[in-house]
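Before anything else, here's the structure in question.
With one protein chain removed, the remaining protein chains of the complex are shown where they sit.
Chain naming follows the written order as A and B, and within any one chain the residues start at number 1.
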Amino acid sequence: MTVNTEALDRQVHEEELGHDARRGGMDPALLGMMLFIASEVMFFAALFAAYFNAKATLPVFPPEGAEFIDAFKFPFLPIIMTVILLTSSLTMQLATMRIRRGDRTGLNRAVALTLILGLAFLVLWAWEYVLLLTEHDFGIDSGIYGTLFYTLTGFHGAHVIGGVIGLGVILSRGLAGQFTKRHHVAFEAVHYYWHFVDVVWVLLFLTIYLLK
Amino acid sequence: MGTAGAHAGTYVSRRSTLLEWLTTTDHKKIGVMYVVTAFTFFMIGGVLALGIRTELAVPGLQMIDEATYNQLFGMHAVMMIFLFVMPMTTGLANYIVPLQLGAADMSFPRINALSFWMLLVGAILIVSAFAFGGAPTGWTLYVPLSVRVQATGVDLLLLGLVVLGFSSIFGAINFLVTIFKMRAPGMGLLRMPMFTWTTLVTAVLLLFSLPVIAAGLIMIFIDRNYGGGFFDPAAGGSPILWQHIFWFFGHPEVYILILPAFGVISEILPVFSRKPLFGYKAFVIATAAIGALGFTVWAHHMFTTGAVFLPFFSFFTFLIAVPTGVKFFNWLATMWGGHLRFDTPMLYSVGFIALFLIGGLDGAFLAVVPFDFMVQDTYWVVSHIHYVLVAGAVFAIFAALFYWFPKMAGRRLSERLGKVQFWILFVGTNLAFFPQHMLGLDGMIRRIPDYSGNAGWTELNFISTIGAFLIAASVLPFLWNVFVTLRKPMEHESDPWDGNSLEWATTSPPAPWNCESLPVIRSERPWFDQKYPGVGHGPTPPTRPETEGASS
Partner (left out) sequence: MQASGGRGGRLARLALLPAAGLLLAACGVQPNNNPTSDSLGPSLFGETANGIGFPHDVVTTEGIASAGLYLPIFLIAVAIFILIEGLLLFMAWRFRRRDKDTGLPSQVHGHNKLEIIWTAIPALVVTVLFIGSTMVLIDVEATSEDPAVVVDVEGFQFGWTFKYMDPAAYDPVTDKYAETGIVIPFSPALPSAEDPAPVVQEAILPVDVPIRFRLNSLDVIHSFYVPAFFFKRDVIPGRTNEFEITIEQPGVYGGQCAEFCGLSHGRMFFTIRAVEQAEYEAWVAEKSGAAPTTAEAETGEAPEGDTEPGAEDETSEEAA
């Protein structure tokens, strides 16, 4: 098929010209991931801007009718979630150290652990939503506070889902033995992404649950 | 390495099948699909503009009612900006940038294809808004109006724009990685052609502004459909917040539309003057400065809200005139003392300088806050928009199409038809948009379907409408030109304009792998240096290519 030969030609040609691989520096896929994360930062920046705008302009915040979601009240969900995500960042870092040493089994274990922690976070995330919706009658339409709360945590949760899917992919590839000490770009990409999701959560935790 | 010239004409292209087009990941095919899609929407958006102008030709509501009119200008703008100019410059960059870099393709060919197909999905969503109550909000989608409008069309528009946004974010990442990672050996950042440079800065602007508007659009969507309160003052939200979000994107957006145009002009002027670009580094710095300043001026669209610190935004808005001025004067200096050849691409480039200037000066007026109080939301602004976008972006796009058509299609467009088209468009543009200055000064506001016969605006509006139809008429020779030219056999002229940059060093059209070998790259005009040894930047080329690292 033409497509294949074209691709092959291109590859051979690139080898000749010394593109990509031989240029040194960051791998293109990783650079792409960094740029994507940069754009994600702007996305969350806009959401945070909305939050701080409301906080700065309203006489009382949260406005009357909505109660501040306190992290220090039973069942301490936000705090548990924070601990879980921070731990998952550590396990992800562990995975990186393992593969950089060429320890594939260690990589797979650490990734699996991260994946489980990610799933646990998602469960708690859903649980918190259920609690708020049913027991506190606090929904996305409960004024600006509800809208901000659900949009910010919702988009963060969606990103965790994305990260968990990414973890699943690299776990299966890791189990298939596709990563080596030298070649594990896909893993590195997910690794960056997971840390990013984590950092966003820490900021969320600080602004939404702590800063009154 | 042999000279690239030796390969000219060795690759004979074969007509691709439809399936090959649909499944392609070749940056050139994707580029062509972008260009064709974009031009289609130029014509649709233009027909909407003709609707606007016909209704405004004389006082009274002749053709359409208020409700219909209110959909026209927003849809017109959305199509022209998001479905015409942006895809057009993306398409051109898709085709040209890898060639100029001496690369075989984009860094992520499949993501490149994905971007294009997402564009189509977004376009379909936006067009379908027409069928679902339309989107009578203007392209600025100001809240609370756009939250309150009861029409599914608005939701479709929002979704379509979000999809387009992500298509462009992926595109921007692709361009950035390609530019950083796929430059041919020897091509340092400061040896890249200007069009590639403007594509780079544009991609940065896209990357940082689009996510913000995506978030904003989603907020409107939440307010509309899930009872959110982002923009509802009764719920504690803020209508002004949307304007900040929109213009934080919106102003960089206008430079996203114009920077590639600046790049095109900076490619064409040197070639047709047979001189190097005057002050290459100044161009690079000015481009970066415009990009950076573009993020500091958004609230000049909000001078009349009474909610922003006016002097700050006024100051930075003024400041943008400086790097733009540097470009202008360096363009003029590029032409100075050259051997100017007025083929159609050059004609359009000079026309661009002549008329974009008016739009730029209009902009400088608008930066004068007390004057903006008078003309904000009047036809003065409409005039500004169209001098920078029609006389600016559209002229540059036609310049680019005439300039690169021979590369893409292997044959030149007819010069005679091209010149006819240029002069009709030139006259039409001025007739359509110059009188709008006077209308604006006289207090005719925008986005109204009708005006009083007693206002004394009838003549000026009528002239403007005639101009609009001339613009439309100028498109016909172009369509005919493309049609006729494509029926002629290929000439396979690899370098019809005696060009400077690497895209002219390969066959026309280029082989799927782009080029067999590359000249030595010692300046931003590697192909020129090779053709005129001892004249340009580089000394007589050595036989072995330099290794990377000596540059950038």
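A few comments on the model shown:
The rule we apply is simple: a residue touches a chain if its C-beta (ideal position, glycine included) is under 8 Å from a C-beta of that chain, and two chains touch if they have at least 3 such contacts.
What you see is a predicted model, and the numbers here were worked out from it, not measured in a lab.
Across the whole complex, the hidden chain's contacts among the shown chains comprise B.
Check B:Gly138, B:Pro211 or B:Gly291 against the missing chain and you find that the one touching it is B:Gly138.
Checked against the hidden chain, the listed residues B:Leu189, B:Ala292 or B:Met438 yield one contact partner: B:Met438. Of the candidate positions B:Phe208, B:Phe248 or B:Tyr280, contact with the unshown chain belongs to B:Tyr280.
Between the chain not shown and the residues B:Ile290, B:Met335, B:Ile471 or B:Leu502, the one that touches is B:Met335. Even with one chain removed from view, chain B keeps its contact list with that chain: residues 57-62, 66-67, 70, 136-138, 142-145, 148-149, 233-234, 238-240, 273-276, 278-282, 304-307, 310-311, 314-315, 318-319, 321-322, 325-326, 328-330, 332-333, 335-342, 350, 353-354, 357-358, 361, 364-365, 367-371, 373-374, 376-378, 430-431, 434-435, 437-438, 441-443, 445-456, 458-460, 462-463, 532, 535-537.
Methods note: only the chains that are shown with their structure count from here on.
Each chain gets one centre point, the mean of its Cα atoms, and the points for chain A and chain B are 34 Å apart.
Contact residues of chain A toward chain B in the complex are 2-3, 6, 9-10, 13-14, 17-20, 23, 25, 28-29, 31-32, 35-36, 38-47, 49-50, 53-54, 57-58, 63, 139-141, 143-148, 151. Touching chain A in their complex are the following residues of chain B: 20, 23, 26, 102-105, 107-108, 169, 172-174, 176-177, 180-182, 184-185, 207-212, 214-216, 218-219, 222-223, 226-230, 232, 235-238, 241, 244-245, 248, 512-513, 518, 548.
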